[in-house]
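What you see is part of a larger complex, with each chain still in position.
Here the chain labels run A and B in written order, and each chain numbers its own residues starting at 1.
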Amino acid sequence: MMNALNRFPRKLRYAMVGGGLDAFIGSVHRHAMALDHHYELVAGALSSTREKSIASGRELGLADDRNHGSWQELLDDELKRPAHERIDLVVIVTPNHIHFEVAQAFADAGIHVVCDKPLVHTSEQAQQLVDTVARRGVVFGVTYNYTGYPMVRQAREMVRAGVIGPVRKVVMEYHQGWLATLLEAGKHKQADWRTDPARTGIAGAIGDIGSHAENLVATVTGLEIESLCADLTTFVPGRRVDDDGNLLLRFKGGARGVMAISQIEAGNENDIRLRVFGERGMLDWQQEDPNRLIHAPLDGPRMTLTRGSTWLSEAALKACRMPTGHPEAFIEAFANVYIGVAADIHARVATGKPATLEDAEYPRVEDGARGVRFIEKTVASSKSELKWTPF
Amino acid sequence: MMNALNRFPRKLRYAMVGGGLDAFIGSVHRHAMALDHHYELVAGALSSTREKSIASGRELGLADDRNHGSWQELLDDELKRPAHERIDLVVIVTPNHIHFEVAQAFADAGIHVVCDKPLVHTSEQAQQLVDTVARRGVVFGVTYNYTGYPMVRQAREMVRAGVIGPVRKVVMEYHQGWLATLLEAGKHKQADWRTDPARTGIAGAIGDIGSHAENLVATVTGLEIESLCADLTTFVPGRRVDDDGNLLLRFKGGARGVMAISQIEAGNENDIRLRVFGERGMLDWQQEDPNRLIHAPLDGPRMTLTRGSTWLSEAALKACRMPTGHPEAFIEAFANVYIGVAADIHARVATGKPATLEDAEYPRVEDGARGVRFIEKTVASSKSELKWTPF
């Protein structure tokens, strides 16, 4: 049954940190959170300066007393409020270098967190967050949003069910072209911070989109990387981080992989493709055509599975709002991650215990931590003269 | 600029008539209305019986005093409320046979209306609504939702701008397969009323989806049908309305068209395709791949225009939330119709005058009326021995 479990007792109250009116991803989060009626925005510290924060909050209709100039003020204020007013969760959509301190502070205060990816700058920071989350028992979601697509979940279920047999090979691609020129030389906000090592971290493309790629592979195949071999490049003169990377992957158990990541491929938009080859068949999914999943068995014609079809797995159908032929897309996938987060928060309220993984599907702090490790190991490998860098 | 004009001073309050929890389209409307933060559901008469209405309203979180057992009670109650509480609009998502009386009553009471398609059962009813809307000066939207797709608007703008030259030929297709068997014999709610002439009207497929097809042709090409020649068929034994129809079209000015409509094409989902051929090129759009529009000029390679690209028309870009490669789909298109409705309502509040057609894009009561006429003429033509039935 489509979307059957997604009726919750009330809307969750959230605050947003970052995501002011000239930001991109904050707006995406707000659209996604609004879609299913599960969340309402009640507070915020929406930008990097007090002035811009307040102006953004007004535009979004925040009450004056919940429209803050800094995330610290937001947190202080929330902690003073009675439980029935206080936010259930904070959503962190700042540039990467802010993630850690905000996430750490809110989680430590016992407030649930959703944080954008990549999680933080270093594995040490990531481990601290993992520890804090465990200690405080909060929900912590990381918006690897592509895992919210129904047909990605269908692929995962098919791999788990052995439909294509043991996995031998993974071909993972993430092709963008928007950084084919030195956009950051102009006033392009998105390009600016994403190519500044102080804000984006040690990696460019490999951090911004490579981390999505790593997460998709892990989510769908369940494979663990054993070692990797990376070749990162900065193609655009003047750029301070990598804008392209290709990797060879070896997984525990003998599977192999290849990964091609780029943000300088002029002409590409957001072309993510994952192909998984097992002993008895293959799966092929593309983000720009997300309602379809190709399944080719070893012997027989290839099949096109479509979102919403009755013969999909329960996990995929639960992630659908619309019948077949009525396409869903990026925002809906994003919203599915937020359904998982809501399910976990409501379960904890209702039962005092976390929801099961089946009942609350969303990428967690551990996924975020592994993504940080992936970035570190990829950068290390790219500098190494040895072929294989252990993961 | 994407979505630039869509910031409104407040959320509009709406009531819903029909759309209880086991309905399909009501939920779609609610998702779409929530997406952009422009609407809030405050009242309803959500189902055909008092009991189901009340239960549905509770599930959706309606306050008890605004959760009604009938649309008449809803209307009475609203008219007693002060302006700052009263609904701005009613959304009518019942089966077709209820549309007329509800729409007429609310419009006549000066309340804005959004009504599902096909608008009403007869052209006489449609004309009454047109008159009432004009007399009372209310906004009246008809949810021909496919016109909300950015690339449909792009196609319309390109035709208007003469990019493909004067239009010669239109090939319009709408292929579904879900009624390939006698679903209505079981307890299939959607199939049940759509195949019951008392509720759906004189036409089956031609009313349910043919009216979308007519509207897409009119919207994109601006052409007016001069005469048509239809062959309607009921393929499934036991069915009481047509489930398939093919038409030849002649437009004023000499253009020609062909239209293929079906709900019994086993294996098809919701495959809508519009091709427009002009003297200097063609346009090709498919609903199941909605982020792309093919433009083939007379001399030169065919081009794939993608949603969000900077070189699109302003009208198309205004309908985008996300950058290229981050697909949008059905709900977003639906929400775009609602943005147009909201823009018109807010404009009237702010200025006392309707918004311009450019500032408030949505299908209006006149579109709905023309759609009813299309259904009537198609049914008449199908019964005629003469080739051409004037429109």
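The criterion applied here is as follows: contacts are C-beta pairs under 8 Å (C-beta built on N, C-alpha and C of every residue); 3 or more make two chains touch, one makes a residue touch a chain.
The structure displayed is predicted, hence computed values, not measured ones.
All protein chains share one sequence; of the complete assembly in this entry, 2 are displayed, while the total copy number is 4.
The rule is simple: only the chains that are shown with their structure count from here on.
Superposing the C-alpha atoms of subunit A onto those of subunit B requires a rotation of 180 degrees, given to the nearest 5.
Note for the complex: subunit B touches subunit A at residues 7, 10, 24, 27-28, 30-31, 34-37, 59, 61, 176, 178, 268-271, 287-291, 306, 321-332.
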